[in-house]
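Mind having a look at this structure? Questions to follow.
Part of the complex only, each chain left as placed.
A and B are the chain letters, set down in written order, and residue numbers restart from 1 in every chain.
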Amino acid sequence: MNLGTGLLLADLAGVAVFAASGGSAAVAKRLDLFGVVFVGFVAALGGGIVRDLVIGEVPPLAFADWRYAVTAAVASAAVFWLHPQLARLRRTVLVLDAAGLGLFTVTGTVKALEAGVPPVGACIAGMLSGIGGGVGRDLLTGEIPIVLQREIYAVAALLGAVAVAVLVVLGVAGPLPLAAAAALVIGLRLVALRRRWSAPQAGPA
Amino acid sequence: MNLGTGLLLADLAGVAVFAASGGSAAVAKRLDLFGVVFVGFVAALGGGIVRDLVIGEVPPLAFADWRYAVTAAVASAAVFWLHPQLARLRRTVLVLDAAGLGLFTVTGTVKALEAGVPPVGACIAGMLSGIGGGVGRDLLTGEIPIVLQREIYAVAALLGAVAVAVLVVLGVAGPLPLAAAAALVIGLRLVALRRRWSAPQAGPA
């Protein structure tokens, strides 16, 4: 499996797990089938669309490659039909969401660097790829975005993006090191969830 | 009248009716004149700006062609001054909103296909053209987007976009068949409003 195929599979896996997260949030808000699929779409494809617009890949992959839209639609519709079982699988969903964060951050940073964006900008673009869909999902369902709340989420993505940029600049960004960077993000996020780590918060004024 | 002129007129008509819908929502939130015009702008031009960014038409028509901005400004300012009469015309507004949905979906899908976006992506881009402005309007005024609520709205747009894509692929996308696709969207939306049709909703878990 070459790097291109690996990136595509990682991207589609990220699309599926984020679509499931968006679909779950929409089911919880009692939206209808189409609303569930729509929020799933935004959660799954929003981050990548912003990334592609920013790096000048037009039309964005979500529009140019039908596998993205179909993956998002199938995954969010599946949540709609299966949600009672999913409720019991809440732990699994959190793990999948962390997986999506790791996968999208890595693929987004690599794509931005390949498009010629300088390292600092590529790290921000990669982080946005990872967290963008979740921000859209939360805005649509009327919540303050979870990435702004206390648990470590975007910080994990940013660290992963920096790791990817270092690997690429050093010229050692093969499949294994990139998978390790994704694992770093996923691991950080899961440990933070478990231990309720969070970034420092401002004290009372 | 050739197809290009027809598309322009259909687009400007869509701008005017969506600006009126955004202006009405802003008046209901007691915003001032500028707020009303601003929400009218977003409702009228937001869907098209997203569409143009996605298909690589830069600067978007809303910025490149002054008739778009002027139409949106005049229509939303008109709502500001005329809103007491409009309140009595609530039925008319719903019909106009359905008209805008149909017009934007058709012009958006055609433009995306002409820009070389593949059919599945072009249908999504066309649907976003139709519903995008309304999503922006609802986010700005602090509502969960109406397209996510129970009535058939985005589904009508998606069906219309698919009809347009089929017409274009078959090579028969003349003014009359496209007008029929717009009429399909408008008709579906109006019947759904009348009969309170909606997509299925998930049952209690």
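Here is the rule we use: a residue touches a chain if its C-beta (ideal position, glycine included) is under 8 Å from a C-beta of that chain, and two chains touch if they have at least 3 such contacts.
No experiment lies behind these values; they were computed from the predicted model shown.
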Overall number of sequence copies in the complex as this file defines it, 2 displayed: 3
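Here, only the chains that are shown with their structure count from here on.
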What is the Cα-based rotation angle between copies chain A and chain B, on a 0 to 180° scale and rounded to a multiple of 5? 120
CA centroids of chain A and chain B: separation to the nearest Å works out as 29
Of chain B, residues touching chain A in the complex: 53-56, 112, 115-122, 124-125, 135, 139, 144-145, 147-150, 152, 154-155, 198-202, 205
What residues on chain A touch chain B, complex-wise? 26-27, 29-36, 38-39, 41, 49, 53, 58-60, 62-66, 69-70, 80, 83-84, 87, 139-142
